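Shown here: the complex without one of its protein chains, the others still in place.
And then chain A:
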Amino acid sequence: MKRAHRSALAALVAAGALLAAGCSSDSGGKAAQDRAEEGEVGQADTPRMTVALITHGAPGDTFWDTVREGAETAAHKSNAELIYSSDPSVSGQANLIQNAIDQDVDGIAVSLANPEGLSGAIAQAREAGIPVVGLNSGMDAWRDLDLLSFFGQDEIVSGRAFGERLDEIGAEHTVCVIHEQGNVGHEARCAGVAEAFDGETEVLYVEGADMPSVRSTIEAKLRQDDSIDYVVALGAPFALTAVDSVADAGSDAEIATFDLNTELVTSIEEGDIQFAVDQQPYLQGYLAIDCLWLYHTNGNFSGGGEQPVLTGPAFVDGENIDTIADFARNGTR
């Protein structure tokens, strides 16, 4: 009995192994991802330093993960240890800055979603003699907060560029989908679009944390008003969801979005999504950390405390997607 069981088990395992070997995929999957990954980058021989990157990103957000990738690369090259932390609420982010001060880091990079609210914590960091650079949002406030440099895109400017692009394409009626109620940057983007766009722009609020609800809300909006011919999303995951909504609603609206991620690249290649305005999050994270290193080792910084370093807007569409696709698949665009 026992032996019969054992040989049956052996046969099963063997069959399973054969099956798994025979069924291996020739394309995609982890193997393709590994192939695409670049070799190790070099490292500076400057003394070890510690820098903190404190963002307002929600955990698991692809955008902020790309920022972090850039920051990690810069930190690695600079022989620096990167402490990454994030909290979407102002009070939480202020606490994290305090936390970095307690740890006596050599530099802080911070995204200024609510500059006014962070002013106290940043002033304390400055008092403690820690250099602070800004990134991503807070373009109009970083000078007043006595930051070294700022790396990001002007949301209003990129919104306007988006609106102008819609005019060129000949769109007439867009709906701008805001997935985070009360986010100043999102409002600024939609305001920029509305300002530059000659047609009609409507704002639609969706519950960003709940994708099924995003999908059905956009669908409902498209059904309710069939004159909408362009859906403007403010983040890649939401643009991808909008593709489903458009299909469900039987609408012939097209989709364009702010920000980029891996799947979005495929959708642009396949023509499901027309274009994306990229603010190059990787570059923001990279430059911010690199700036702290340069300042620490050589006293350099960009912009003279007056001018921001603009990382966008960069348009990604069917024409230039090939050059960007590989990088995006690495999670670095």
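By definition in this document, a residue touches a chain if its C-beta (ideal position, glycine included) is under 8 Å from a C-beta of that chain, and two chains touch if they have at least 3 such contacts; residues count from 1.
One rule holds for everything that comes next: contacts and distances are computed from a predicted model.
Student: Looking only at the UniProt record of the hidden chain, which name from "Xylose transport system permease protein XylH", "Na+/H+ antiporter subunit D", "NADH-quinone oxidoreductase subunit K" or "Glucose-6-phosphate 1-dehydrogenase" is the right one?
Tutor: The correct option from "Xylose transport system permease protein XylH", "Na+/H+ antiporter subunit D", "NADH-quinone oxidoreductase subunit K" or "Glucose-6-phosphate 1-dehydrogenase" is "Xylose transport system permease protein XylH", the UniProt name of the unshown chain.
Student: For the chain that's not shown, point to the residue among A:7, A:43, A:89 or A:213 touching it.
Tutor: Counting the whole complex, the residue in contact with the absent chain is A:89.
Student: Looking beyond the chains shown, say which of A:184, A:211 or A:324 touches the absent one.
Tutor: A:184
Student: Sort through A:62, A:78, A:114 or A:302 and give me the one touching the missing partner chain.
Tutor: A:114
Student: Provide the residue numbers of chain A that touch the chain removed from this figure.
Tutor: 59-60, 81, 83-86, 89-91, 94-96, 98-99, 101-104, 114, 116-120, 180-184, 187, 205
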